[in-house]
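With one protein chain removed, the remaining protein chains of the complex are shown where they sit.
A, B and C are the chain letters, set down in written order, and residue numbers restart from 1 in every chain.
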Amino acid sequence: MFKTEYTLDVRYYETDTMGIVHHSNYLRYFECGRNQMMKELGIPIEVLERAGVMLPVVKVEISYKAPAYMGDSLKIVTTVNREPLAKIVLEQQIFNQKDELICYGTVTVGFIDSVTRRPVRVPQLFAEKIAPFFTNGEKKL
Amino acid sequence: MFKTEYTLDVRYYETDTMGIVHHSNYLRYFECGRNQMMKELGIPIEVLERAGVMLPVVKVEISYKAPAYMGDSLKIVTTVNREPLAKIVLEQQIFNQKDELICYGTVTVGFIDSVTRRPVRVPQLFAEKIAPFFTNGEKKL
Amino acid sequence: MFKTEYTLDVRYYETDTMGIVHHSNYLRYFECGRNQMMKELGIPIEVLERAGVMLPVVKVEISYKAPAYMGDSLKIVTTVNREPLAKIVLEQQIFNQKDELICYGTVTVGFIDSVTRRPVRVPQLFAEKIAPFFTNGEKKL
Partner (left out) sequence: MFKTEYTLDVRYYETDTMGIVHHSNYLRYFECGRNQMMKELGIPIEVLERAGVMLPVVKVEISYKAPAYMGDSLKIVTTVNREPLAKIVLEQQIFNQKDELICYGTVTVGFIDSVTRRPVRVPQLFAEKIAPFFTNGEKKL
């Protein structure tokens, strides 16, 4: 299991006429959480891209529970429960400063070669970094 | 069944370092499609909001099949298969100019009172407009 | 003189808590207007980029006169008054459906080589397309 947290403040332009954060922005916050995870693993996304691998999102499921507002500080919790083989499946939640659940979801990310744009297996660079967080016998994706 | 189509061009700032439309933008395109549906029903979202009803998104499931690029013209297809009672469930697909499927998903939208911010049933204004598209015996949400 | 018009509808997520289009979005609308200009010239931005030339914005001056709202249809007017040599200077205005001026500004765009990322003079591809719109004796930038 690999888990990270990332905190960010709501930005004014992210709110809409309803006075709340527009629902599309939570996908962007989720991504900030994933990129923080990559950073903590020691392979920031821009480093992985320079190594010729890109990580397109292939699926998202997200449920919205409560609105976030300008002035809120949000915590994005990102968890990888199974060692990735061909894809990474991430569980993500967002909480506000009162620890209320704003939204949660599951994001599936693939690996592609940046030149051929074809799917590839998990790159060695990434596999080595994340392996220590998973026990040997754990089920792979 | 109620179905609409809306066409838009990819905008440059919607692409990212991968050179493709960022995955969060498809939620925004989906919304453009839903707002076009509201317009065709005769109750644009801004009219409904002035009548005191807001439509927050409560859930999204989206699968990405192929990337979209700058220069692409995208068609957003929005379908409501069941007459809404408390929530609207919309099936949405996006195709490019070559009729390739870019992504598809299911979006669930609720109704809330803009003052109390509490959930309300489908507003009369909306119910009357959409009812004719559904047969009497059809199952409601 | 070369002039184009492009029309777009305000999108819900572009509005903010003030209930109006966020001021940053007008720079994006301006860009939509410029890309429409490139399309009408016969060299869409993505074609020019594939030819190895990129067009970074180097300066923007923008004045906001009236707000735009969800439901508004906006017309972006883009004018090039002088034949570009090293940079393109564009005058841009945005009007709503009641022909009220929303904002106006001046945008300066440069040309750079997409590999070296160094400034280059106006590419032949572009120069040939835009030249016919300017009289011979006209002052160059």
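Keep in mind that, in the parts below, a contact is a pair of C-beta atoms (placed from the backbone, for glycine too) under 8 Å apart; a residue touches a chain by one contact, two chains touch by 3 or more.
Keep in mind that what you see is a predicted model, and the values were worked out from it rather than measured.
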{"item": "Interface with the undisplayed chain - residues on chain B", "value": "12-13, 15-17, 19, 22, 24, 70"}
{"item": "Chain A residues that touch the omitted chain in the full complex", "value": "11-13, 28, 31-32, 35, 44-47, 49, 69-71"}
{"item": "Residues of chain C in contact with the chain not shown", "value": "17-18, 20, 23-25, 27-28, 31, 46, 49, 54, 56-64, 67, 114"}
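Assume only the chains that are shown with their structure count from here on.
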{"item": "Chain copies touching (chain B, chain C) - same or different residues, decided at half shared", "value": "same"}
{"item": "Distance between chain centroids, defined by C-alpha means - chain A, chain C (Å)", "value": "34"}
{"item": "Centroid distance [mean C-alpha coordinates] between chain B and chain A, Å", "value": "25"}
{"item": "Separation of mean Cα positions, chain C and chain B [Å, integer]", "value": "29"}
{"item": "Residue list for chain C, restricted to those that touch at least two other chains", "value": "12-13, 70"}
